[in-house]
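Note that one protein chain is taken out, while the other chains of the complex remain in position.
Lettered A, B and C in written order, each chain numbered from 1.
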Amino acid sequence: MISKYKSLKEECLESNLKLNELGLVLYTFGNVSAVDRNNAVFAIKPSGVPYEKLTASDIVVVDFDNVVVEGKLKPSSDTKTHSLLYKQWKEIGGISHSHAKFSCAWAQSLMDIPIFGTTHADHLTTDIPCTSPMKDELIKGNYEHNTAIQILETFEEKKISYKEVEMVLVGNHGSFTWGLDAQKSVYNNRVLEEIAELAFMTLNLNPNAMRLKDSLIQKHYDRKHGVNSYYGQ
Amino acid sequence: MISKYKSLKEECLESNLKLNELGLVLYTFGNVSAVDRNNAVFAIKPSGVPYEKLTASDIVVVDFDNVVVEGKLKPSSDTKTHSLLYKQWKEIGGISHSHAKFSCAWAQSLMDIPIFGTTHADHLTTDIPCTSPMKDELIKGNYEHNTAIQILETFEEKKISYKEVEMVLVGNHGSFTWGLDAQKSVYNNRVLEEIAELAFMTLNLNPNAMRLKDSLIQKHYDRKHGVNSYYGQ
Amino acid sequence: MISKYKSLKEECLESNLKLNELGLVLYTFGNVSAVDRNNAVFAIKPSGVPYEKLTASDIVVVDFDNVVVEGKLKPSSDTKTHSLLYKQWKEIGGISHSHAKFSCAWAQSLMDIPIFGTTHADHLTTDIPCTSPMKDELIKGNYEHNTAIQILETFEEKKISYKEVEMVLVGNHGSFTWGLDAQKSVYNNRVLEEIAELAFMTLNLNPNAMRLKDSLIQKHYDRKHGVNSYYGQ
Partner (left out) sequence: MISKYKSLKEECLESNLKLNELGLVLYTFGNVSAVDRNNAVFAIKPSGVPYEKLTASDIVVVDFDNVVVEGKLKPSSDTKTHSLLYKQWKEIGGISHSHAKFSCAWAQSLMDIPIFGTTHADHLTTDIPCTSPMKDELIKGNYEHNTAIQILETFEEKKISYKEVEMVLVGNHGSFTWGLDAQKSVYNNRVLEEIAELAFMTLNLNPNAMRLKDSLIQKHYDRKHGVNSYYGQ
């Protein structure tokens, strides 16, 4: 009998493989999920399964309360972070998590990534936020759920929208990125890694490097995302 | 019916693919154009089309006033920068633009790249110029056209010739390089990235590293480009 | 006649090739061994043989007193380090040694690698120890044997267990890693290199970067290795 989630699982598989192929993953240190809003479930990578052996039938389907709906394997240990983000952010279709090197170095430094150039401004108009270290009681509690809580609070405090800023650094850990679908979340993970590397090198060259001026930020963002955008076809 | 620009488009395609193959491009963050002086047009990459899918028939032919002469797709969003450079600099045949990492880091640092070694002097005798941040009214105006204006003004102010210095950093953005044909502009983009990386590492090792002495600059440049050059066949 | 160590030698070969394939080795600067506890011997890479030419029949079988039991070639010059670790640490099944770049840079800096993030805490709860420079009389004596002595003393002094910390930097030299089998020791060598790179970049970004808080160290370690671990299948 063919699973009703066949195409969802294939989409999830393909995006996970892409994350790995782009060099963002060492061993099993990353995962991608894809949501099916009509059925209120999402497909996610199983925990600890090597990318080289991953097949569509390994992909686990989970509902927003983290109950496995389909699949024989245990879902990613980060599943509760994914589910809460899907619950709260109604318009995202996919989420990627990685420990990619430069993103991870910024996360370990507990620093937001300053917006230094147009590569950054082509994608978002703010610094890339890094969450603060989690409080001890939250770590000891429902840790992965609380990771999502921290991401959500960071976006509230900074008054930024998940529709415009599709990426975050989780302090001391790594990155979460999202988008309209899983493929876009992988794209954003790769873009974040590039921005993180460029900013790393910029600070190395010039520790007093200045943030991009507002008019240029707006110009580049609008070229791609504004009402009168003229980038792309 | 065969296009009269068939070979121009193929040259443009090939150079765009080369830019990508050399590792200078992430996703669609770069473009190359090739000019046809007799017909006063140039061929350029279409905006936002992935390099993996790019074909010769996708390439757009544009005149120096940015009017599309042939092609169904929209030309690169940087087209107006290319067209003005072609208009002003009569002897260049191709232009490349990239966000290659080390070039971009220097551009984001708003620093000229000092001439530290013979790899640099083999190609040009001056520091590699970086344009200043653009004024707000220019950004809000005809931005891509004004980017070329800034490049031209930088070369005037510094009294350097586009025939001898075939590369520039656009502040906060990335690089533009050019040459007698598109292929040479791609070569220059790769060379700029190498010089940028070497200079980055040199400053990391020795923050007080000194510029190359004039006699050595001249010697290496003349070996390759002087009246009595003896490099190559 | 088929060797009784055939499968041991094949395991050893495969792990050596993996170490090389993972980019941890330049030329012959590394080696892996695999132990056979029942026969009190281990198989190890022959000294100075290029990885490209290595075959299972080249692998040397040695007992814990460094006597060659099988094989025509000389065993790795680091053999005495391996043998003493096998003797003292009864529950390890394989050992890897490399000069991988970031591990080596930390070793040359004579610095422990601070625990800055969860990638580190997913594998161990302490800083990664670096042994002190060896005393002159030990260097001039049984050098490779004494290298193991130094590793053992470092673990004693720091009161850490080889079962929980499966990696060490040998000061000025490179890394030794181990695990339940040879394959796991190679995995640990690759993980050490990743942790070393992340920590290198973290200190570059933020020279005052702080160690991970204890609760988060414990949480991540327990996710993978605790009584109630829930990572993996």
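The rule is simple: a residue touches a chain if its C-beta (ideal position, glycine included) is under 8 Å from a C-beta of that chain, and two chains touch if they have at least 3 such contacts.
Predicted, not measured: the structure shown is a model, and the values here were computed from it.
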Practice problem: With touch as defined up top, name the shown chains that contact the chain not shown. | Solution: B, C
Quiz item: Of the listed residues C:Arg37, C:Lys140, C:Lys163 or C:Arg211, which contacts the missing chain in the full complex?
Solution: C:Lys140
Quiz prompt | Contact residue for the chain not shown (choose from C:Ser7, C:Asn39 or C:Ser77) | solution = C:Ser77
Quiz item: Touching the missing chain, which residues of chain B?
Solution: 116-119, 122, 187, 190-191, 194, 197-199, 201-202, 204-206, 209-210, 212-213, 215-216, 219, 223, 230-233
Practice problem: Just the residue numbers, please: which parts of chain C touch the chain that's not shown? | Solution: 26-27, 29, 46-49, 73-74, 77, 99, 101-102, 104-111, 133-134, 136, 139-140, 143, 172-174, 200, 203-204
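As a working rule, only the chains that are shown with their structure count from here on.
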Practice problem: In steps of 5 degrees, what rotation angle do you get fitting chain A onto chain B on the CA atoms? | Solution: 90
Quiz item: chain A to chain B: how many Å between their CA centres?
Solution: 33
Quiz item: Where the centres are mean C-alpha positions, what is the separation of chain B from chain C, in Å?
Solution: 47
Self-check item: Residues of chain A whose C-beta touches two or more other chains
Solution: 204
